[in-house]
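Presented below is the structure to which this report refers.
Every protein chain but one is kept in place in this view of the complex.
And now, subunit A:
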Amino acid sequence: MPFKRYVEVGRVALVNYGKDYGKLVVIVDVIDQNRALVDSPDMVRGQMNFKRLTLTDIKIDIKRVPNKKTLVAAMEAADVKNKWEKSSWGRKLIVQKKRASLNDFDRFKIMLAKIKKAGVVRQELAKLKKETTA
């Protein structure tokens, strides 16, 4: 089982611990065996331990330690945001966030919607069953 996602300049990673938890960052340089220099359009460039990062499939085309401006332009060019939000991982995270922020009223409305959907599904199933047995 070879590795597919490598730590390299331009690798987009998700922060999984600390103050910037949940943010997408770009690895901009490798400091040593354990740490990377990491940057993102909405944060100050800084070091992060690899243990705090989870690598994603997305990679952008940058040189080692670019300017903020260059970095932002490269991220736009590679369309990181949309790629992330379309990926199944990104979609899962969005759904998790939405579920966590649900109101009591929202949860009630979802319950009604679920019951309705289940009812429709069951009706269709009953119809199909009737056709196959008949």
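Keep this in mind: a residue touches a chain if its C-beta (ideal position, glycine included) is under 8 Å from a C-beta of that chain, and two chains touch if they have at least 3 such contacts; residues count from 1.
FYI, contacts and distances are computed from a predicted model.
Participant: As a check of understanding, state which of "60S ribosomal protein L6", "Steroid receptor RNA activator 1", "2-methoxy-6-polyprenyl-1,4-benzoquinol methylase, mitochondrial" or "Myotubularin" is the UniProt name of the chain not shown.
Facilitator: "60S ribosomal protein L6"
Participant: Out of A:1, A:44, A:100 or A:134, which touches the unshown chain?
Facilitator: Among A:1, A:44, A:100 or A:134, only A:100 touches the chain that is not shown.
Participant: So which of A:51, A:64, A:91 or A:109 would be touching the chain we can't see?
Facilitator: Of all options in A:51, A:64, A:91 or A:109, contact with the hidden chain holds for A:109.
Participant: At which residues does subunit A meet the chain that is not included here?
Facilitator: 100-105, 108-109, 112
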